[in-house]
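Notes for the one structure printed next.
Shown here: the complex without one of its protein chains, the others still in place.
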């Protein structure tokens, strides 16, 4: 099983923009993101020292937004594209 | 004394666009307009059969709007430009 | 900030690209443009007539007021006269401000002020003949 994980803006600079990971069966979206981003004590990390996604982090799975609690319960599937980014600032 | 009287839109078509008149001393703005436009029974005349300006008619003297009662009391001066027109419809 | 004004009543078409180029200047982050065009609903052409000196003076007053109220860097108002075919520009307003809210508010206010009080008139030419358009501020019947 291969899952693509993409980071944007400051998270792209920190973690790299594009990752292919091969999660174990049963891994959740949050598990996969943690497997790439690890944890961080500083505010600009996507994941806090407790392993939870920062409140302001936005997640998409195949172009659809996922709430943080859904990310902890939704298991990934082969070919999924996950996206992790801060609040938008276009326009 | 010479006063210019200009009509616009449907009034221009009815009365002609540009008149030079030589009013008697003491003539009011309304007197001068009546001297050109006369009176009319139909709705599209600037002046009604009673000699009063139609309610919707707008008057300017040298680029400044004049209310109808002011037009009846304001005497014209040499070189004045009077303008008579219906409500605007630009934009 | 002094607002730069570009106000015209003219027969020629409007050079919209030039106006936008002039609007892009220091301090400007948002530009709102309104383009009013001859609609094909019930007419084939419009004839626009202006009391030109008074119309220019009134457009300048309207543009300057909006410029001050909304701290615009640049405002353009170009109103055409003469015979215009379906699809042609009638009126172009450009409002350039630091931020979007001021640009939108100014552009809209200028447009409403023009419809309410600038001495310009329209005659519609259509299959059923021609008629002078009663503006939105024509008094109600019997008023």
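Read from first to last, the chains carry the letters A, B and C; within each, the first residue is number 1.
In the analysis below, a residue touches a chain if its C-beta (ideal position, glycine included) is under 8 Å from a C-beta of that chain, and two chains touch if they have at least 3 such contacts.
Please read all numbers here as calculations on a predicted model, not as lab measurements.
Asker: Which visible chains touch the chain that is not shown?
Answerer: Per the touch rule above, the missing chain touches A, C.
Asker: For the chain left off this view, which of A:12, A:34 or A:68 is in contact with it?
Answerer: A:12
Asker: Using the document's definition of touch, tell me which of C:33, C:53, C:116 or C:133 contacts the absent chain.
Answerer: Residue touching the chain left out of view: C:33.
Asker: Given the full complex, what residues of chain C touch the hidden partner chain?
Answerer: 16-17, 20, 23-41, 87, 98, 100, 103-104, 107-108, 111
Asker: Of the residues in chain A, which ones touch the absent chain?
Answerer: Answer for chain A: residues 6, 8-10, 12, 55-56, 58, 60, 63, 83, 85-91 touch the chain left out.
One rule holds for everything that comes next: only the chains that are shown with their structure count from here on.
Asker: Averaged over CA atoms, how far is the centre of chain A from the centre of chain B? Could you give it in whole Å?
Answerer: A distance of 75 Å separates the two centres.
Asker: Approximately how many whole Å separate the CA-defined centres of chain A and chain C?
Answerer: About 50 Å separates the centre of chain A from that of chain C.
Asker: Roughly how many whole angstrom separate the Cα centroids of chain B and chain C?
Answerer: Chain centroid spacing, chain B to chain C, equals 27 Å.
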